[in-house]
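Pasting a structure below so you can have a look.
With one protein chain removed, the remaining protein chains of the complex are shown where they sit.
This part shows chain A:
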Amino acid sequence: MTLLTTSPAASPETSPTPPAARRGPADLLREVVRRPSAGVVGLLVLICAVMAFLAPSFLTYGNWYNLAQQMVFVALLAIGMTIVLITGGIDLSVGSVLGLSAGVMAYLVNQGMMFGLCLLLAVGTGAGLGLINGLVITKLGIPDFVATLAMLGVASGLLFLWTGGVPFTGFMIPVYDTLGGVTPLAGDLTAPILAMVAIAVIAAFMMRRTSFGRHAYGVGSNREAARLSGVDVARVRIAAYVISGTLAACAGVLLAGRTTAVAPTIGVGYEIQAIAAAVIGGAALAGGRGRILGAVLGALTLTVASNVINLAAVSPTWQSVVVGVILLVAVGLDRASTHLSRRLGGPAPSP
């Protein structure tokens, strides 16, 4: 390769030092600021600082323990949603899949079926509904928004028909008390918190370090280029919906255990919170961007916000207004941090 002239402008390379050895404080700041979750972290710190002054009970162990318990459901949904968003899709059905899976769980336990089998079938319901979403979208070519909106209607309608409008109750056998977190596993540690942490760690590993994760980002950032590079785009997209459905079912099983009843409206509105948490955590609706840690932090932010509303004795009806405002602020901060990182100097901005 002798033809290329080495232009001083385009090749600041040739320094044999690996990048890690040249890091200064400015690089570190740049790195932190460029992270997609910079906005949400900033927002969280801000809210916590303000609340620490206003409400002494906010920074107590008991309050944060409760926050952890409460955030599990949105966190699980947001993890699944983030994976779907990374592949360039969207899943509007998570709330109703959560509900129907919870219904399957409660019903089967009431029938006296072996607990492990109930669990398997309930989670399987979520996975199956996710598979249907994925197949309808990739094989029939129905837009993701439409397909999952239809699934939202069908799944929530089925739960309503099945319950006849009357909540399923009376399924709280002792083992369910443990699974639902009513009885802690060891010390203060409960099963839902443990499940959330484990699932988040596995999902983060999967997205960063496995072929599926890499393919998911590739499919989300340029579907056709990924396909021509030999990525099985359909399979990746289907897998994302199956994961989302499965996690929704897990959240449903845990939520049923916490509320000790499955009302037909159990999952209503969760899809909005899941999308909000994922986006607050840095996922892009256009695909190709998003992080699992971001999704968990997004869920935490939303949970903290509703906690703040409680502590401040504001009417809970304000919650959805607050979620909307937080969404805008977090994404706004994210954009601002992107600008800041450009100013601090990164690679030349691409057109």
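Rule of thumb we're sticking to: a residue touches a chain if its C-beta (ideal position, glycine included) is under 8 Å from a C-beta of that chain, and two chains touch if they have at least 3 such contacts; residues count from 1.
Methods note: contacts and distances are computed from a predicted model.
This figure omits one chain of the complex; the name its UniProt record holds, of "Sugar ABC transporter ATP-binding protein", "Electron transfer flavoprotein subunit beta", "Carbon-phosphorus lyase complex subunit PhnI" or "Substrate import-associated zinc metallohydrolase lipoprotein", is "Sugar ABC transporter ATP-binding protein". Screening A:Asn66, A:Thr178, A:Ser221 or A:Asn310 for touch with the missing chain picks out A:Ser221.
For the chain missing from the display, the contacting residue among A:Ile90, A:Val231, A:Val262 or A:Ala278 is A:Val231, taking the whole complex into account. Hidden from this view is one chain, which touches chain A at 1, 3-13, 19, 209-211, 214-215, 217-218, 221-222, 224-232, 288-289, 345-351.
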